[in-house]
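Here the complex is missing a single protein chain, while all its other protein chains stay put.
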Amino acid sequence: MISANRRAYRNVNIAIFVILCVGALLAMAPMLYMVGTAFKPDAYLPEFPPQFIPEQPTLANFETALTSRNFVQAFLNSVIVAVSTSALVTTLASMMAYAFARFEFRGKRFLFYTMLVMMMIPSMMFIIPQFIVASRLQLTNKLWGLILVYVAGGMAFNCFLLRGFFEALPRELEESALMDGANHLTIFTRIVLPLSTPALSTVAVFSFLGAWDEYTWALTTLTDENVRTLPIAIANFRGVHATDWGLVFAASLTAVIPTVLLFIFFQRYFVQGLTAGAIRG
Amino acid sequence: MNPGTAVTRQPLLKRVNTLLRYSPGHRWYVPYLFLLPGLTLYILWMLYPLVYELYISFFDWNIMPGQVSEFVGLENYREIFADSNFWFALRNTALYALVTVIGQIVLGLAVALLVHRVIFARRVFRAIYYLPVVTSWVVVAFLFLYMFNAQAGGLINYLLVSVFHVLPEPVAWLGNPDTAWVAIDALGIWKGVGWSMVLFLAALQGIPVELYEAAAIDGADEKQQFLHITLPLIRATLLFVTVMLVIGGFNVFISVYLMTGGGPLHRTEVVLSYMYNRAFGRLRFGYGASLSYVLAAIIVTINFVQMRLFRRPTIEY
Partner (left out) sequence: MKAKWITILLALALLIPLGLSQAQEEVVLQFWHTYNETSPEAEMLVETLIPMFEEAHPGIRVESVPFPYGEFRQTMLTALAGGQGPDLARLDIIWSPEFADLGLLAALDEVMPDFQDYADEVFPGPLSTNTYNGHTYGLPLDTNTRVFMYNTTLYEQAGIEAPPATIDELAAQCDAIKGLGDNYYVFADGGTYGWAVLPWIWSFGGDITDPEITTASGYLNGEATVAAYEFLYEMVSSGCFSPSFIGAAEVDASTSYFTDITASILDGPWMFPIAEAQYPDFTIETALMPAGDGGSISVVGGENIAMFASTAHPEEALEFIRFTQSDEYQLAMSETGQLTVLPRLLETEYYQTHPYYGIFLRQLETARARLPHPAWTTIEEVLTDTGQLILRGEMSVQDALDAAAEEIDGILAEYAG
């Protein structure tokens, strides 16, 4: 009796495992298809039957993309923008979060609820006035125009994320440091930040990816080919009449690889960051 | 130092204390110093634009430098209410949100429950399902564009026609509004399932196993356990996921912009693509600004309603 139950239990587990594998395959299939297509030569029209592994694989698409001056420039631009955004967001949001977590000050509640409500508004709602402001400040068509807007857009969410984390830190360390005469900047940099590496890593990685993938604002403000970022460069590979999909996906892969790498190395933090935000609600 | 002055300084500080309501142990300006850099950027690029946008919405705004804009008062808002294209786009967006949110929650929860059951390779599954979430919208939009190609060799057409024989002949997915929505919704769900799955998984892991065991002893079967233990205890996560997914659903833009451009015949237009087109395509920035405000109001309202509906006291166990 007992062994029959256990066998049934194991069978169910195996069935579940199989289902998950199939599901994972379905989830991965489009990505694998993209990888395969990147190696297809002259892929203007999908072949019949579609090939996940091309019959005549070639590196030509990667060659074309990587030797295109504009594409390489776009890659570099994206690196600059994403790294700067990530660094600035992490620094500024953690400072703001610390203020929320450890201090009382006039306007705290107002600011808190304002930021909360504004988080609900889709970022594209701001694009028109942001564009006008950028025009007036002569920041259109410049990478700084991108960075500043990205950083501003990431303030609210990351501030809340980190605030929740900071609040959960035990106060004793900070209080004893205060009593020893340390000022708040020292406490912040020497105690709070080092203890918060998981949350900070989450913020850094997410804001990097956000800036890396952002398309709409970049599309709106950038016209010069020297300052275009990666998503725009990829979109430009789409032709008016016919599109070389192999080229598009080879370009896409070069953009996706940093994402995947970051993801593999920082997987723990992704999950932690998400769930921390969820539980704080 | 003169003791007299030290004594008189104290009450003054105390008054400043109370005024600024700060906790003792630091100077009054310390929290503001921490806030200042981030807040400055936030005000310049988020708060100020939001207010400025309201101002713009009362004009027929001329974007070119040195040009005059005509004040039109509430005309833009009046036009919105009469604009059937806008309401159609809103309907499209709402339907998209409905379909994709339900899809992501149901599938996300289902997968989370399954992954929760297996110990082996849990991290791997989590990673695989989550990968689409972190992939760029631009890349996946092109990917689905290619997969839903109208030709017989398009992946979806091939599977449905030649492999599973569900359809008699290849479909021009993006050439037809109804079928185009299938592609757009599929993309939305596929890209988001991993996100909700990860959150549900974490929530599930927070439920003590003893509860299930106790229920099993009392005679409850799987379904009852799910309904009476699992669901209630992940309520907080469920609410959070729903709210975020709805926000995300209304945020849809890139997939529509790159896959159909709002067509054919503007039938796949969503609110954001409509606003973008009116502002940057037709150069009607004033109208676009008023659209943004109306939309923002709608979305915030929806979120508040959601939060009200879902709120119940936390369950003690």
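Labels for the chains are A and B, by order of writing; each one numbers its residues from 1.
Please note the rule applied: contacts are C-beta pairs under 8 Å (C-beta built on N, C-alpha and C of every residue); 3 or more make two chains touch, one makes a residue touch a chain.
Predicted model, so just to flag it, every value in this text is computed and none were measured.
Q: For the chain not shown, which residue from B:Leu95, B:Leu159 or B:Leu283 touches it across the whole complex?
A: B:Leu283
Q: So one chain is hidden, and I want to know which residue out of A:Thr91, A:Thr114 or A:Asn236 touches that hidden chain in the complete assembly.
A: A:Asn236
Q: Considering the whole complex, which of A:Asn158, A:Ser196 or A:Thr220 touches the chain not shown?
A: Counting the whole complex, the residue in contact with the absent chain is A:Thr220.
Q: Can you say which of A:Ala38, A:Ala134, A:Met155 or A:Ile234 touches the chain missing from this structure?
A: That would be A:Ala134, which touches the missing chain.
Q: Across the whole complex, list the residues on chain B that are touched by the chain not included here.
A: Counting only chain B, the missing chain is touched by 63-65, 67, 150-152, 170, 172, 175-176, 263-266, 280-283.
Q: Can you name the residues of chain A that touch the chain not displayed here?
A: These residues touch the chain not displayed: 45, 131, 134-135, 138, 140-141, 220-221, 223-225, 236, 240-242.
Following the convention adopted for this analysis, only the chains that are shown with their structure count from here on.
Q: Residues of chain B touching chain A in their complex?
A: Against chain A, the touching part of chain B is residues 19-23, 25-26, 28, 30-32, 34-35, 37-39, 41-42, 44-50, 52-53, 56, 63, 65, 111, 114-115, 117-118, 120, 123, 125-132, 134-140, 142-144, 146-147, 149, 151-155, 158, 162, 190, 193-195, 198-199, 202-203, 236-237, 239-241, 247, 250-251, 253-254, 258, 272, 275-276, 279-280, 285, 288-289, 292-293, 295-296, 299-300, 303.
Q: Note which residues of chain A are touching chain B in the complex, please.
A: Spelled out, the residues of chain A in touch with chain B are 13, 16-17, 19-20, 23-24, 27-28, 30-31, 33-34, 37, 45-50, 91-93, 95-96, 98-99, 103-106, 111, 114-115, 117-118, 120-130, 132-133, 135, 148-149, 151-153, 155-156, 159, 178, 184, 188, 209, 212-213, 215-216, 220, 231, 234-235, 238, 245, 248-249, 252, 255-256, 259-260, 263-264, 267, 270-271, 274-275, 277-279, 281.
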